[in-house]
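What you see is the complex with one protein chain gone and the rest in place.
Let's look at subunit A:
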Amino acid sequence: MLKFAAGLLGLAFCAGATFAQAGTLDTVKGRGQLICGANTALAGFGIPDSSGNWTGLDVDFCRAVAAAVLGDPTKVKFIPLNAKDRFTALQSGEVDVLSRNSTWTSSRDNQAMLFGPVNFYDGQGFMVRKKQNVSSAKELDGASICVQQGTTTELNLADYFRTNKMKYDSVAFQDEDTVLKAYESGRCDALTTDSSGLYAERLRLTAPDDHMVLPEIISKEPLSPAVRQGDDQWFNIVRWTHYAMLTGEELGVTSKNVDDMMKSENPDIRRLLGVEGDQGKGFGLGNDWAYNIIKKVGNYGEVFDRNVGEGSPLKVKRGINALWNKGGLQYAPPIR
């Protein structure tokens, strides 16, 4: 709440400094640090460990932006935000970029924000106890359902039960930890959130095997990083950071082989890594921007794998998050 009030005050008195006039890029360069709005605790996307080291797909995205802009992925300060306060924090200039598994919707684009490319295609699902003998979300009539407040999840839940003419009790909490605890203690029959989140949350329960995720996916949840409106240069840097990571994967450039790839004859690779052309300059960055991203953070495939994929406890399949030429939706416009 204090953070929130500070944000509002910032909006009132010194907002001028952060909007439009001074570009976010210059602010970040001047500060020597990127300020990134992250999740408070969601395994696979943004979670600090006991010694304060953050891991996750969204967190690594911020590191990639820092690598592109400052050449150093460690120059990021993560601000944990709950679902309720996240957009105000972005709008008021408290964070430079919001990378916190937030769903891109039209109404949010109407609220002074711009959502970048989708870095994870998700959908909403339900988790229940196995002993309840429920095999489909259609059987949840009359259930109490724990949900996080101020999310698209809360709205989809209402829509889903209305269209299926079912009743439910919504028990809404402001942060994810409380939602999980309430579900675990039996306050609710089911927990609902994005399905990637469900797998992550399930592993945090004391007996994960007593719980199951129901097959239905009831919504589209394209999760994207977001920036403020009115700073086109910064928006470009954020979205091309993701595209550089995708292009790296598509061209087979990884954090391990990127130095060898500098000698590649492939013009696409040469342009990506800044050997040819002035791509970085156009964004106000160095030409080694994409090299830094891939060298110091990794390409999209590597980042996906170590945070949510096979290399992580979550074991989420690539599915629709695979590259476009492998049956997925991840597609980067050409870098040239």
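The rule is simple: contacts are C-beta pairs under 8 Å (C-beta built on N, C-alpha and C of every residue); 3 or more make two chains touch, one makes a residue touch a chain; residues count from 1.
Keep this in mind: contacts and distances are computed from a predicted model.
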UniProt names the one chain left off this complex as which of "4-hydroxybenzoyl-CoA reductase subunit gamma", "Methionine biosynthesis protein MetW", "Tryptophan synthase beta chain" or "Amino acid ABC transporter permease"? "Amino acid ABC transporter permease"
Which of these touches the unseen chain: A:T27, A:T40, A:S144 or A:S264? A:S144
Touching the absent chain when the full complex is considered, from A:N39, A:Q91 or A:S195: A:Q91
Contact residue for the chain not shown (choose from A:L157, A:V303 or A:V316): A:L157
From A:D96, A:D189, A:E221 or A:E302, the answer for touching the chain not displayed is A:D189
Taking the full complex into account, find the residue in A:T27, A:T40, A:T55 or A:T178 that is in contact with the omitted chain. A:T178
Go through subunit A and note every residue touching the omitted chain. 7-8, 11-13, 15-16, 19-20, 83-84, 87-88, 91, 107-108, 110-112, 132, 140-144, 149-151, 154-155, 157-159, 161-162, 168-174, 178, 181-182, 185-187, 189, 228-230
